[in-house]
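A protein chain is absent from this complex, but the other protein chains hold their places.
On to chain A.
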Amino acid sequence: MAAWRGSRSGGDGLQSVEHISSSRTVRLGKVQPQAPGHRTVFCNDRDANALAKFKGNSVSTTKYDVFTFLPKGLFEQFRRVANLYFLMISILSCTPVSPVSPITNVLPLTLVLLVSLIKEAWEDWKRFQNDMAINNSTIEVLQDQKWVLTPWKKLQVGDIVKVKQDGFFPADLLFLASTNPDGICYIETANLDGETNLKIRKALEKTWDYVTPEKVCEFKGEVQCEQPNNSLYTFTGNLIINKQTLPLSPNQLLLRGCSLRNTDYIVGAVIFTGHETKVMMNSMKIPSKRSTLEKKLDKLILTLFCVLFCMCLLGAIGSGVFINRKYYYLRFDKSEKQFDPDNRFVVAILTFFTLITLYSPIIPISLYVSVEMIKFIQSTQFINNDLSMYHAESNTPALARTSNLNEELGQVEYIFSDKTGTLTRNLMEFFKCSIGGEVYGTGVSEIEMGTAQRTGAKIETQKQSNTAREKGFNFDDARLMRGAWRNEPNPEACKEFFKCLAICHTVLPEGDESPEKIRYQAASPDESALVTAAKNFGFFFYKRSPTTIYVRESHVEKMGKVQDVPYEILNVLEFNSTRKRQSVVCRYPDGRLVLYCKGADTVIYERLVDGDNELKRITREHLEQFGASGLRTLCLAYRNLSSDVYESWNEKYIQAKSSLRDREKKLDEVAELIEKELILIGCTAIEDKLQEGVPACIETLSRAGIKIWVLTGDKMETAINIAYACKLINNSMKQFIISSETDAVREIEDRGDQVELARFMKELVKNELKRCNEEAQQYLLSVPRSKLALVIDGKCLMYALDPSLRVMLLNLSMNCSAVVCCRVSPLQKAQVTSLVRKGANRITLSIGDGANDVSMIQAAHVGVGISGQEGMQAVMASDFAIAQFRFLTDLLLVHGRWSYHRICKVVTYFFYKNLTFTLTQFWFTFQTGFSGQRLYDDWFQSLYNVIFTALPVIIIGLFDKDVSATLSKQYPELYKEGIRNAFFKWRVVATWAFFAIYQSLVLYYFVVASSNRAINSSGKMFGLWDVSTMAFTCVVVTVNLRLLMMCNTITRWHHISVGGSILAWFVFVFIYSGVILPKEQENIYLVIYVLMSTFYFYFALILVPVAALFCDFVYLGVQRWFFP
């Protein structure tokens, strides 16, 4: 401790440091809120840090704790309108207005709340246990010159920790030293972004030696860095040791959640702890989406409210009219407001409330909780566990991240799909290249084969080449292999080409340093494909140190000679989506300075040195040719640098690199300065193969009436070809192409007048859209109707999305069965999605795998992420994650369709059973002088929803199947019912309502009419409660049998639940009428025994449900027979 305190004096000289003010305030002991700009951390000095009151390292992801659980949980529950409604009804039922005792409404509400709260508590408990496990895992922390095992939760900002191989980082650490030479370590970030390749982190040179505890004790430093934020890939800060300010970058940051690989141990200082770590700041809530069916359900509930209101109004008016002193035996007088015949208005109003309480079961209280439970089980048990959606290769099962949208999957009409990684495999293979104006590579891509098939030309199936094929390399051209390139017309260009491939990348080699055994860890599969290509061409990249790349070059100086060449890497200008390029400045062993650059054709062409237009033209042609074959292209270029140009630039670069603010932007700007006057070498073409089963899946989906849009960043030719290859477009389709790649556009582009360009483009797009619309109309009228397809590129789309043209675009695209948008930005993807979502009001699904699809995934009704490949961002934003595009068939046609059917059935059944029940009450009201006398006993009414009719409907929500999984995939047309929403239209609801009215009339009047005479040979008569128990028995039996009638499949669970529910009623009524409860009225006491002693009971019990269900049965029979 004393040693640490010594560091204080060293800190006094910090006057020169820019951010002195904040560090000083801390030192003065005035605890102030941290300046928003940055935080200061004193490494290895707990006391100094204590003043800043950093948060501890224990994390809690729970929603509630012991004390807040009840209030907070209840609050959450009452945010639901239905629960709030029942709370109000419950309160109302405690007033004298109520015809029922409070138990009627309080009990079901309590049960519903209890179920919901238990579910919440259980989920929270699991989270809590998980947190505990994490918080109590141990880590070695430096204390008194020793490593001491400490639980994670005790960790504090500024502590020095030691993390061993394969260990997880307990907090965000500043990387100080590692056992590896050169202060590097390898980390796996799979928990953060799902990328499994290892990444390098490199400590600052100054801190390399702080490896042993003795040494680390001496470490005293002050870290100034940004405030905690959720950006995983940025970090800016400075480390101040011994009055020296050293810039810190993400390279020195080890994030919590990552794990250490290939390194014995590392030493780091804790910077961000607990909830302030980047990964915790990143754990965003699952976006809550509500399904359209649920919204429609709200409308239904609203309609029920209206019905309820009308019923109550009718009853209230009736009561106002009825009330009269002439009924002397009812003793209407002023003593009770509700029965004051002098004030009919008040009577009506109070009766209105009475009736609301009485008819409250018309709103199905348990509906939401039941539907939620059903959906939860559907998603966790069925979707997540479906073996046919399990991808063995990537070991990924399907994952439903939200259970809200299951039935939405059954109604999808538009699918927006990303191309790369979604339709295609994202397994890149180096396929062709063009060097110095010469095309190499003889392979025929899948897409070319597809093209050939459609033009009818026959292409000889390619002979399997003798070259050893490996992952990422599918290239065969003897002209380049084994040093043969030396004999090509342009060997210098070839050499540069290969060197560029071997040097300009951020790939990590792993494993043995031999060509056969080495494995490349790359951020993207393209990169590793390129490096693998270089290896095969004889430029074997085998080792990387932080400053050097080692390449084993063959055949360079003369054939057969192998030499290891170290290239010193001076700067790496990294790839990002705005730059669309990547550069490396390296120094040859002979001192030559070269900048190698590779990137998208557009950005590279902008930065080429003038001259040699012939090469540019030819290469551009090749690029287009590659693109047409569905290949991904990259341009390679280089620039020779003189040392003074480099030195002056490097200064600026270092400055930019150590800036605290806007570092990214400044780096980009500096990079611009040197990435110019490039010399084109050539271009590469990488094949991205289609995923397994994609064409079949797309065909199935389009037969199911789903329209598929492909939104891709690729070139138009690539996109169209992919569309052909996956059978999205075929030759019989009429294609409309709206492209900005016309000569007229290019001409204006060259003039460079942006305003004119915009105007022209808008005009062009408008005319094109108009023309296409007209043609589309003609095609639609013509017989036979041919299918239409629209292809549009990003620039045109930009103008077409303009509000004035949007409608036209929408009209056109609605008529097309396939739409391909190419060269679109992530934002445009989202715009197109919401265009269809809002404009056409159809249900949309977006599927994608990369970060660029996130906006699209969030914009659509249902977002599906492809898991297990490019990263986790798409999955994190999605509602469902599947491993392969083809699993969409199962997800939509099987699970979606079933869920939709089931939920529709559940909802309509709930509607029906509660309406039937309430209507019997309603009919009774007319015969009680509109007094609001209840027909059923309190307990009957309260348990009706939660016990006597609850379970079977859940069973139907889980097990009902109209057709088997294989059949529904075989006949995708079945899916169209969902798109048309055939099972939850108002017509369906009206049918159910009709039968509910009919049945309630039968149930009520049949029972009442048949029981108003002596019912056995002893001549005795039934009373009110005998009749009501009879009626209730009939209702329970009828409603449960009706459920059995609507089942498509009946498992033993159906029998158990239906039989169980009816049995539960009888058991209940036997017990209930057998005991004397301490209350004023034992209406039901012994009633069931009286009832069951008569023949009448049994005959009525057979007759009434049969009569009630008779019409339903006829209806179903007729429907099944004539309208299957």
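Operating definition for what follows: a contact is a pair of C-beta atoms (placed from the backbone, for glycine too) under 8 Å apart; a residue touches a chain by one contact, two chains touch by 3 or more; residues count from 1.
Operating definition for what follows: contacts and distances are computed from a predicted model.
Per UniProt, the protein behind the absent chain is "ALA-interacting subunit"; the candidates were "TBC1 domain family member 19", "ALA-interacting subunit", "Transcription factor bHLH48-like isoform X3" or "Ubiquinone biosynthesis monooxygenase COQ6, mitochondrial". For the chain left out of this panel, the touching residue among A:Ala52, A:Leu254, A:Val279 or A:Ile518 is A:Val279.
In the full complex, chain A touches the hidden chain at residues 59, 61, 99, 127, 130, 133-134, 137, 152, 166, 168, 170, 190-191, 256-257, 259, 279-280, 283, 324, 326-333, 335-336, 339, 354, 381-382, 384-387, 390, 392, 395-397, 898, 927-929, 931-934, 959, 961, 965, 973, 976, 1006, 1008-1024, 1026-1028, 1047-1053, 1076, 1078-1082, 1085-1086, 1089-1090, 1094-1096, 1099-1100, 1102-1103, 1106-1107, 1110, 1113-1114, 1116-1117, 1120-1121, 1123-1124.
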